[in-house]
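One protein chain is absent from this view; the other protein chains keep their places.
For clarity, chains are labelled A and B in written order, and residue numbers in each chain start from 1.
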Amino acid sequence: MKNSLTNDWVLEKIKSEFDTAVIASSEPYNLLTIEVSADKTLAIIEWLKHEPSLLVAYLTNVGAVHYPDDKGREIAVVYHLHSLINNFRIRLKAYLSVDNPQIDSIVSIHSSANWMERETYDFYGVQFVGHPNLTRILNEDSMDYFPMRKEYHMEDATREDKDDRFFGR
Amino acid sequence: MGKIEDLHVINGEGYQLTRLEKVVGAARANSMWPLPFATSCCGIEYMATMGSNYDLARFGMERMSFSPRQADLLIVAGTISKKLGPILKQVYEQMAEPKWVLSVGACASSGGIFDTYSVLQGIDRVIPVDVYVPGCPPRPEQIIDGIMKIHDMVRNEPLRRRYSDEYKALLNKYQIEGNEE
Partner (left out) sequence: MSNSRDSINSSSLNRLSSDTIDGDIATLNLGPTHPATHGIFQNILKVDGEKILSSEQTVGYIHRAFEKLAERRPYNQITPITDRLNYCSSPINNMGWHMTVEKLIQADIPKRAQYMRVIIMELARIADHLVCNSVIGVDTGALTGFTYVFQEREKIYDLYEEVCGARLTTNVGRIGGFERDFSPRFHEKLNDFLKTFPKVFNEFDSLLSRNRIFMDRTIGAGPISAQRALDYSFSGPNLRAAGVDYDVRVMNPYSSYEDFDFIIPVGTQGDTYDRFQVRQEEIRQSLKIIEQAYNNLPEGSYKGDVPEFYLPPKEDVYNNMEALIYHFKIVMGETPVPVGEVYHSVEGGNGELGYYLISDGGRNPYRLQFRRPCFIYYQAYPEMITGQNISDAVLTMSSMNVIAGELDA
């Protein structure tokens, strides 16, 4: 497949369009990773989809990571995007504070973000503003905590049949 | 069947002496209709058991009943999560007596490798189980072994067991409404 875009060229193009929004960039394992400010993610992703020289129109993945030690930037929302025409992949990251983890939803641009954002909300509590139905998807509706955050155990706290002493915990 | 005592030669149809329990047990065991409650990987091994190589149909289980009202063996194969627990109980309650439960796989028996916040650690938290088949997933031969043990239980079950006090206590333990006579 042709791969005519290079990481540097794309980074320059994004910086020239959204100068203040790009906070940092790196290329771990040759995948262009750009840290953007959280209020501009919707604009950047929309621009990436429609910009004729880029056409990054395929949303591969939406996820989140919890860094409890990074005060003020605890929850990172990570978008993986792919341009099928140019065979170019890109990763966008936006850091949110755990007290108010709000970010714009990209459902209006990529329909597949619907469930992926619900899953991210279910696991980390990220509030996607503008999402049509932000409810829990994989866990029970009655669950009152966000299980993938680092402070919660993997095991169910209420189980009485397994003795933790024998399970190495 | 039972031993023939006092063999008299009669001109006519003749008769055979046995216990009603044995006849009923044999009839029930050799024509069970299972309800495959297959959720994940063990379900695929169950499908392989139904296939022509390991052939469950030769044990009388030709017709898989997918409606609980017409089934007598509930085969739970796969992980049951906490979200699915009440549904499993509802399916169990819809089955008519006599009914048996076979738990196939480590996840259904005890939660398996998934000791997590969302997985029910064994279906015997919500319904009474008769035979557990361990394995992840168990080979079809193991599943057939489990079914053989169920057949043993079915053949030797006393006729009044379902109306006995112990059985009622068992159902009460799981808060399942029994079928009143």
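As a working rule, a contact is a pair of C-beta atoms (placed from the backbone, for glycine too) under 8 Å apart; a residue touches a chain by one contact, two chains touch by 3 or more.
Computed from a predicted structure; not experimentally measured.
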Touch assignment to the omitted chain, from A:P101, A:G125 or A:P147, lands on A:P147
To test your reading of the contact rule: which positions on subunit B touch the chain that is missing from view? 37, 39-41, 44-45, 47-48, 51-53, 66, 78-79, 81, 83-84, 87, 91, 113-114, 116-119, 136-137, 139
So which bits of subunit A touch the chain we can't see? 1, 28-29, 31, 33, 57-61, 63, 65-66, 78, 80, 84, 87, 89, 91, 110-112, 114-116, 119, 123, 136-140, 147-148, 154
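Keep in mind that, in the parts below, only the chains that are shown with their structure count from here on.
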If we count contacts the way the header does, which residues on subunit B are in touch with subunit A in the complex? 82-83, 115-118, 121-122
Going by the contact rule at the top, pick out the subunit A residues touching subunit B in the complex. 138-140, 147, 152-157, 159, 161-162, 167
